[in-house]
Every structure is written in C-alpha cells, then in structure tokens.
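Before I ask anything, let me first share the structure, which is written out below as structure tokens.
The complex appears here without one of its protein chains, the remainder shown in place.
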Amino acid sequence: MTPPAEQWTDVVGVVAVAALGAAYGRGVHELWARRGHGAVVPSWRAGAFVLGLAIVLVAQQGPVHDAAERSLAGHMAQHMLLMLGAAPLLAAGCAGLPVTLATPRPLRQVTHRVRTSAPARWLRRPLTAALVAAGVHTVVLWAWHLPLPYEWAEASAPVHAVEHASMVGAAWLLWAGVVAPASRRLSPPIGLLMLFAAGMPAAALGAVLTFAPEPIYDVPSGPRALADQQLAGLVMWIPMDVLMLVAAVVLFLGWLADLERRSPAGRDLRPGLPEEVPT
Amino acid sequence: MTVSTAEQLRTGVGPRDIAHLEREWGERPSLHSWFATVDHKRIGRRYMVTAGIFFIIAGTDAMIMRTQLARPNSTLLSPEEYNQLFTMHGTAMIFLFATPMFFGFGNFLVPLMIGARDMAFPRLNAFGYWVFVFAGSVMFASQFVGAAPDGGWFGYVPLTDRPYSAGINLDVYCLGLLFLGVSTTAGAINFIVTALKLRAPGMSLNRVPLFVWAIVGTSFMVVFALPALNLANAMLFLDRRFGTHFFDPAHGGNTLLWQHLFWIFGHPDVYIIVMPALGIVSAVLPAFCRRGVAAYPLMVLSIVTIAIISFGVWVHHMFATGLPQLSYSFFSAASTLITIPSGIQIFAWLATMLKGQIRARTPFLFVVGFVVTFVLGGFTGVMFAITAFDQQVTDSYFVVAHFHYVLFGGAVFPMIAGIYFWLPKFTGRMYAERLGRWAFWLVFVGFNTTFLPMHVSGLFGMPRRVYTYPTGLGWDAWNLIATVGAYVLAIGLLLVLTSVVRAIRWGPPAPPDPWEADTLEWATSSPPRPYNFAVIPQVHSVHPMWDRRTRDGLARGEALSGHRTPQTSELDGQHERDTDMPEESLMPLITAVGILVLVLGLLWGWYWVAGMGATVLAGTLARWLWPPERSPQEAGIVS
Amino acid sequence: MRRSVSTRLLWASASAGVLALVFSLTGCSGGQQSTLDAVGPGARRTEGLWWLFFGISMGIFVEVMALLGWALWRRRRSRVRIKDGDAVGFISALGVVVPLLILILVYGVGLRDLNALAAPDDEPTVNVDVVGHRWWWEIHYPDRPQAVTANEIHIPVGESVRIRLTTADVQHSFWVPQLMPKTDLIAGKVNSTWLRADRPGRYRGQCAEYCGQQHAFMALLVIAESRPQFDSWLAGLVPPTDEPLTDAEQRGRAVFARSACATCHTVRGTSATATVGPDLTNVGGRWSLGAGAAPNDPGHLGGWIVNSQTIKPGNAMPPQPVAPGDLPDLIAYLRSLG
Partner (left out) sequence: MTTAELPETVREAITPQALATEMPSGRTTGWWGMVLLVATEATIFAALLGSYFYVRFQSGPQWPPPPLEDPKLTKVLIMTALLLPSSVPVMWAERGIRKGQQWRLRAGLAITFLLGSAFLGMQALEYAENLTKYTFTTNAYGSLFYTTTTFHALHVTVGLLMVGWLLAASLRGAFGYRRHERVRLTAIYWHFVDLVWVAIFVCLYLAPRL
C-alpha cells in the first residue's frame, strides 16, 4: 500500500496541476473573449500548455511512476520527461499573462510591482536572463543528483515532489528563453550560448553517472545496479543533448533567415567588372 | 606598391589623404619598429613564416622516422631517439605548425576580409606572436639537446608521470604547451572580437565571408576546449614536480582523468585545425568557379554544428579503455553524426564546381586534391566511430593513415591552396603557374604513396609508435613504399617552397585583384598599405567585390583619416563609432619575455627566477594597461 | 591544356581508387598478426565490418569522384544565371539524407558486433590473468596457482578463454589481431576480454599502447592447441623437482643461484623466487626472448645474459658479469627448463 505521505503529496500535486490548468484556461478564455479566438495566445500555444500539463500528470502516475520506482534509469527517464517533454511545452504556452489575468487583483498588483522592480528588470536583461536560466538549470540538476539529496527524495514523498517541481521550474525557465513568442524570446545568439552553457554541465552529470565504477546512490536496487546506473546516465545525457542540438540548429537557421530578410546577403552575384554606373 | 594613375583617378581620395594616412600608420623601418610592430599583416606573415619553419623541422623529423622504418630491424635510430622524434613530430605539427599557420592566415586576412584596418587588439596580437615563437623555440631547443618530450603527442599518464619519466623531457611538454596556450587563447579571443566588432559597415552576419566564419568557429572552440588541455598539463606538472596525486591511482588519483581531459580538448582540436582549412576552400572556390559557394546558410550551419558536436565525441579516442559499453554506443552515435556537416560542405563545394565556370589554376588543383584526400580520410574516421571496428584498428598504422589523410589532406592541401591563392596579397608578387602544377602533382602523388600503404600495414597489424619491426609479418613492402612516397612528398613540398621564394624574388608584381575574387582583401593594393583601406567600404553583399555599390563606394568614398578604424554592431554591422587604434609598442615583447623567464624558471626549478618573470609580467601588464593621463573634462569628472 | 589537366585529375583519382582496391585485395592474407586473417569469432566480426565499410566507402568515393570528374570535364563556359538556393536539394539529398541512411545502417551493424564482442556465447573454460610490465607480459592461470609464464598464452582450440587485464606500471594494450580486438591495461583498473581460436596455430600479438622505450618489443604469442596438448602444457608449467639434470645443467643451476639472476627471477622448485623479471620456470620452451626481441636459441640466450641492453636497450635487466666459463653451463641450465 502506498504510505499516506505519498498519497497526500500525490493529491497536492494533482491539485496544483489542476489549479494551474484552471487558471490558465480562465486567463486564455478571458483573453480570447476580449480579443477574439487565438488572440495573444495562439491556440497551438494553449494546446502545448495543456499537453505539457498532461505530461506532468502522466510522468507522476501510473506506469512511468512505477518504472521510476523500479530503477534508476526509469527515474531518470521520468526526470527527462518532465524537463524535456513537459517543460518546453509549458514554456511554449506562455502562461505568464493568462495566469496573471486569472489571479485575484491584489495578488496581481503585487506581481506587477515585483515584475517592474529594478532587480527584476535587471534579471530580465537578455544576457543576465540567459546566465541565470543556465545557472539555475545547472544547480537544480546537479544538486538533486548528489547522493544525499537524491536519497532524501527517494525516501520522502514531499521532498520528491519538490525535486520534480524544481526541475520542471528550472527547465521551464530555460526553455522559455528559446520557445517563447518572438517579443519575449532571447535573441538567437544569446539563446544558443545559453543552451551551450546549460547543456555542457548537464552532459557532464550524465558522464559522471555513466562512468562511475560503483553505484553512487545508496538506494535499494537490483543486482544489475551498475548497468542500471550507466543506462540512467545515458538517459540523462542523450535526449537532452539531442533536443538542445536540434533547438540550436533551428534557432540558428531561423536567425540567419531573419537576418537575410532584414539585410539580404546578395548571394546571386557574379565576378567580372560591373558596368560603370552613370554619375 | 605603386598605385596606377588610372586607379588613383578613380578613387575619391586625394594624395593629401594618402600622405596623411601613410604618416599616421606607416612604421619606420627600424630595429625598434621590427620588434614593436603591431601591424596585423606583418604579424600574420611572421606567424606563417615561423610556422613554416617549424613545419620543416617537424617534417624533417618525419623523414628521419620514415627512413628508419623503411626496412625492418633498422638501427639508424635508437629507441629513445625515435620516441622523441615521433612525439616532437606530432606535437609540433599539431601545436606549433597547423594551428599557428592558420592563425597566421587569419591574422593577415580577417581584418582585410571584413574591411577593418587591424585586429581588435593589435598589441595582444603581437604579444601572442612572441609567446608562440618563444614556446616553439623552447620546445624545439629541447629536441636539439636530446631532452625532447617522448611520451607521444597525447602524453598518457602514468607513462609521462613520475616515476616512469624522470628527465626534464615531459616538463618541457607540459610547460611548453601551457605557455603556448596563452598565445592561442589570446589569438582566439582577438579573432572573435575582431569579427564581431570591426566589420565594415553593412556587413551583417549573413554577409560575412565563410573563411571568417570558420576562424570564428575555430576560435570559439579554442576558448572552450583549450582550458581542458591547460588544466591537464598544469596537473601533470604539479604531479611531476610537487608530488600531487591527480593521476596516481595509488593515492586516489585517476589515470583516465588525463585521457578525458586531453581528448575533451583533443577532439575539438582536430576541428580547430581543419575548420580554417575548410574556410580556405570556401574562399578559394568562388574565385575559380566564378560564383559563390552554394548554400551559404548551410555552410555556416555546418560550421556551427561541427563546433558544437565536436565537444561530445571525445570518448571515441578511448574505445579500448574498457569504459562502459553503453557509453560507447552513445559516443559512437555522436561520432557518426558529426560526418553530416562535413558531408554538407563537401557536396556544397561539388555543387559549386558543377554550377560554376571552372578555371583550374594551381590553388584550385590543391582544392581538388583536398576533396579527394579528405573524403578518404573522413571515411576511415567514420569507420573508427564504429566502436567494434575501432577496437581492432586503434593504435595501429590504420589510425596513422586516417589522421594524415585528414590532417595533411584536409588541412595542409587547403593551406597550400591558400598560400598560392593569397601569395599576391601576402607578397605583392605572382607565382609561376607551371612550377605550381608540378608541385601539386608531386605532393598529391607523394602524399598518397606515403599514406595509402599505411592503411594496409595497419590492417595487417602493425602498431603505431614502434621504432622498428621484425620482418616476416607482411609489413616490409608497405613501409618501403611509404618511405619512398615520403621522399616524393618532400620534393613536392620543396617545390612549393621554391615557388614561394621564387615569386618573392623574381615574380612579376601582382595587381590588386588578380583572380576577380569576391572578398574585400582584393579591394586594396597587393600587398596592402599599412592602413589597409583608405576608404572604409560599405558592404551590401556577401560578395562585396562583385557588387557594384560596394565598388563604387570604395572608388568614390571619403577616406577615413587618422589612426582609427570603425566599430560596428555585432549582428547587423551598423556603424557605431570610430575608435583609435594603439600604436606600435615594445610592451608585448617585454611581457612575452616575462612569461618566457617564468617558464624557464619553472622548467629548471629556479623558482626565484620564475618569480622574477612573474614580476616582470605583472609590471609590464600594469604599465601596458595604465590609462592615459586625461584632463578632467576629457575624462568627464564631476566634482 | 585545360582538358589535359582534368583528364589527368580523373586519371589520378581513378587510379588512386583502383590502387586502394588492389592494396586491400592483396590484403586478404597478411601475416601472423593480420586483422584480415581472422581465426576467432571476435576478429571475424571486425573483419566483416572492414569489408562492409570498405565497400560502402568505395561506393561513396566513386560517387564523389564522379561528380568531381563531371564538374571538371564539363567545364561550363556560359555565364549561367546563379541562384544559390538551387543546390539545396542536391546538397541535402547527397549530403544529408543518403549519408544518414548509410550511417544508420553502419551504426546498427556496428552495435550488433559490439554486443557480440562483449562476451562469448559460451561459458569460458579457462581463465588467464595478464599483467603488463615494461616491456613484457606476465601470464597467470589463476585456476592453477602455480602456473605462471611470460609472453605466451596457451589456449585450447575452440574453447573460450576469459582474460583479466591489469598492469604493474604504465598503460599497455592487449592485442592479438587474429583473435580479438584490443583492450587496454590501465593502472588502477581491471579490464577483461576473451579469446577463442577456431584453428590450432600460433597467433602473434603485440602491445598496442605506447608504453615507453621498448614498446616495439612487447610482443606475445597465443598458441592454440588441442585440449590434451594444452592440459599437458599446463601441467608441465610446474617442473618436477626430481628431474635428472646433466652435469652442465647442474653447474648452471649453481651459477644461477649464486649470481644476480636469482635476485630478479623465479624458477619454481628452487630458491630463486624474486619477481622483478619474468618467471623463468619454463623459459627453455618459450618462443622468444625479451618479448619478441630475439629468438630463443642458445646463442641469443647467451648474448641476452651477458648484455641484454644491446638486444633490447632500456629493459630492466642490467648486463651480467658471468664468467665466460660459466656461461655455457648457465645456458644449458636455462634451456633445460620447460
């Protein structure tokens, strides 16, 4: 039987997700009602957000949850589902405005004040934002995979929930810089640097797990603990790298295309002395 | 160079402007200015000449090795001599020849191609050159006194650690490379900043020549990869000299840590070497195919993706070390993936040739030679990427064959193409076409005769780094052929050298733009005046020299006076301001001497000398960067 | 002039390809250390991979050469209208899609073989511990604690042998090309591999990781023989102490015991038990001296004892001042071992 603490955490988690979804839905509804369907938040973004929430739920329950309980690799797969599946989708949903709209007025005023304060504005400067996002991502990822925090999370459901929430949050922050609508996105070169800065330490973590000669975590595991841990390392490593590479390529090509629109490179020229222009 | 009257009439720049610029930028030919120069063209040429000399020494090392290996059981060399030879050959070719040679090209060409008057940090540039010369000289000096590094170019521990390597040899290796790292890093930062900030107005990033992209990509790899090597070498030095235990398993250290660190650097490094070469190919082709390189965005994309993926494949050099099987499958996949961007480039060049109007002059021939050999070398690379196969052939001559195909075929062929192509710009003289063709055929045939047989001897089980081998294993013939080929190759390279010397001595003067090429370096005289461009070009196209507006602008524009160059925005190339450029100075040289003293002090264990060197270093740096005296108004002081 | 250049180029490229083909066809045989003459399941995998890769590479090479040749041959004269975009399809097809398909195939095959190399499909019957030294191989049969030898491994034909690899000093690499790809010997780490020979024979191997001065002479021999032969060889590794010795041999034994030999070497059943150099209990029967540096015959043995540094400079054995009169006895004794 699942212990009560775990049940409670489950309930809280589901309620939180539901609340977020409800607030988002309400905000989007309001926006669309005022400005017409698909305004401000296009419907595909809304869909992405819902899908992201669904993935969060799926990752926490049922077979995924069981796999995560069974093996380290399963657990890492769960993390990756949250960080690479759910988070980018949630980020694509650009939930800021809709959720703010759905919150009660006093709260909204507070958030507004915070958002417009000097430190917050400083934090939103592209370079700072990129560095902070990459930094937070790295810290969250590494901190939770150190032996002790990992074992805490294994042992206690609430800690585990905090772990997952912080991972989704950090990844959300990171990917928001890349998938948000153009006006709030980081400029592509900075986005590229951010992905590189976040990707390298993440890969290093994967490498540590993969190459460790002994099981790192003191958690009950089967006889193939080491193989499991190696697989877990790769699960951390490959999907993230692949996704980041794809994102980098897309970003880069998009950026070049954009530059090309603004200042065409004039590539269809030929050599030979051009004709004299009349003065 | 005299500018023809017709040329002069066409520019909107009067003789007064020219005289003024000459005064501002010209460096009096004197001993002082020889040591103090900060002109990127002089520094670039020096880089190339110095790297060329190092190439000849390292190549001669290889010839001695090949002579030893021509027959089995040869006793020409003792094992110690042989081991020093191949280590110095590899180390010097990689660190003292290939990278600095391309840095020389970059130094000379990047400012010209982007329409700037110098590098972003001219003094840092001079400093980088002096450090390079000193580091190279220290390393080669060790060879002449018989104390050269002998641990192979990747210096695996524990062999290179105490107690297995007692003499000073490996200290030279780790200190020398650390020393050199200073120069390479400085150069890389300089390239990036130059390319970002000093581009001529209008040169948005999608109008940047592919060669410049390649140099920037290379420089980014240097910035993020070289630290791993520097750290590894610093650790090795500490282990050897001060008894730390980074790599000592008996005290909790780890020998594989060295391999990881080395190859995290080492793999990006092979692209650091080849990327500028690919850039040269992209610069040479338009002139001889009379059209731009096809699919520019894809070319840029492949530069960027190579730079990124190259950081994720290093374990393919460690496929036999018994790391987890699972991780091998990952690195194997990543290593096969990295061929895609190379394939894109190859087929883009083929498309360029297919769609262009080919003029097969010597530089073009070397590009064709490059395509043939690089593709072959790339194939063997893909074979290694498949772990199971690599475990069989790693550390055999098959690997030696691979990396010479990619290093010589992939990097040196384009390099020679570049030398012929830009010789008019470097020296103001034209080379002789016939001699060039002869050189090409000798180099091409010699190269393949040297290195193709190594595939076979490798497959027949000949390990690398053996000073001799017994007869009867089926290796004798292949080695003999390789040696013969090496001599043919050497003659071919001698012809290349001859054509360069001949051109400088007796070649006919070169016009500003002998090839009708597309980039801005052809917009100035050959060789360019110290200020490069009297009129700063306004760029409208990725082929500015084929673009009427740019040419008109150059012809009619006003000269930018003063010791200044424009700065533009990073992405769009919008003009921001004109900045003053630093004058010639002895500080770079003195600073470099400071580091030299520091390194020599460490090498011999005279720590007080090292301390003195460090003091000189700090003092000169402080002096160098001391802000000029300013009046309160000028500084903007509010009391 | 123009035409002739392109023809020559074509010719050269084509001949380079043909040359490569010829090279590799002659390569089928190779010598006693050839990867293309596999006699074990491991090496056969990689040999198969080689021919697959070779075929594919030549295919792509021909394709690239054909395109290059065509470009050089056709030599467009007219100034065609140039649109850069117009090659993107060509480049993506030939530079991305086709290579990707090929790479997926190659990768899949490679992965299959990598798994096959990981472990034999039958349970190994023999265990061998290999310890790398500069510059020789110490061989143990752990199932028989007394069985120690150097630079040669006997294995029964058709049976899998598990090999445990460690090093006493720097990194080495264990490589017997006809049987199995290599595995490194790494300080502070235990690696393992396995071997199986399908035919009786002598398969040469060599240290493949640069390990210093005499890396070139760190060879070993794998001798695959029938099970009974193997068993008797293994049993013979521990010499019976009561074996009769000739006079010369007896004198030689005394010389061995009293000179410096015994401070470095072991001869089991005698008072010599040092472990600096290789165990000499069966030195007489080995295939070589100094791990491939010289043949194992009386002349070389004498030379080796007097001054091995002329045969294999840098090895750990100093020249031995054995009295000229004693040398033949010593040689006779050592030859009698094993």
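A, B and C label the chains in the order they appear, each numbered from 1.
Convention: contacts are C-beta pairs under 8 Å (C-beta built on N, C-alpha and C of every residue); 3 or more make two chains touch, one makes a residue touch a chain.
Keep in mind it's a predicted model, so treat the numbers as computed, not measured.
Student: List the neighbours, among the chains on screen, of the chain that has been left out.
Tutor: When the entire complex is considered, the left-out chain reaches A, B.
Student: Out of B:N107, B:Q567, B:T591 or B:T620, which is the one that touches the chain we can't see?
Tutor: The single option touching the absent chain is B:Q567.
Student: Given the contact definition stated above, which residue among B:F95, B:F211, B:F224 or B:W314 touches the chain not shown here?
Tutor: Touching the chain that is not displayed is residue B:F224.
Student: Can you tell me which of B:S74, B:T244 or B:S561 touches the chain that was removed from the display?
Tutor: Checking the options B:S74, B:T244 or B:S561, the one contacting the hidden chain is B:T244.
Student: In the full complex, which residues of chain B touch the absent chain?
Tutor: On the chain B side, contact with the omitted chain comes from 120-121, 124, 185, 188-190, 192-193, 196-198, 223-224, 226-228, 230-231, 235, 238-239, 242-246, 248, 251-254, 256-257, 260-261, 264, 567, 569-570, 576-577, 579, 618, 622, 625-630, 632, 634-639.
Student: Over the whole complex, note the residues of chain A touching the chain we left out.
Tutor: These residues touch the chain not displayed: 125-128, 139, 143, 146-149, 200-201, 204, 208, 211-214, 216, 218.
As a working rule, only the chains that are shown with their structure count from here on.
Student: I'd like the Å distance between the centres of chain B and chain C, where a centre is the mean of that chain's Cα atoms.
Tutor: 36
Student: Going by the contact rule already set, what residues in chain C reach two or more other chains?
Tutor: Residues 79, 82, 84, 189 of chain C each touch two or more of the other chains.
Student: Multi-chain contacts in chain A: which residues touch at least two other chains?
Tutor: Counting only residues that touch two or more other chains, chain A contributes 267-270, 272.
Student: What does chain B use to touch chain A in their complex?
Tutor: The contact residues of chain B facing chain A are 202, 204-207, 286-287, 290-292, 296-297, 300-301, 304-305, 308-309, 311-312, 323-324, 326-327, 330, 333-334, 516-518, 540-543, 545-548, 551-552, 571-573.
Student: Quick one: in the complex, what on chain C touches chain B?
Tutor: Against chain B, chain C makes touches at 2, 5-6, 8-9, 12-13, 16, 19-20, 23-24, 26-27, 29-36, 43, 45-46, 49-50, 53, 57, 60-61, 64-65, 67-68, 70-72, 74-80, 82, 84-88, 90-92, 94-96, 99-100, 103, 106-107, 109-111, 113-118, 134, 169-171, 173, 175, 177, 181-184, 186-189, 191-192, 204, 206-216, 292, 313-314.
Student: Per the contact definition, I'd like the list of chain A residues that touch chain B in the complex.
Tutor: So the residues of chain A in touch with chain B come to 187, 189, 196, 200, 203, 207, 210-211, 227, 230-231, 233-234, 237-238, 241, 245, 248-249, 252-253, 256-257, 259-260, 262-263, 265-272, 274-275, 277.
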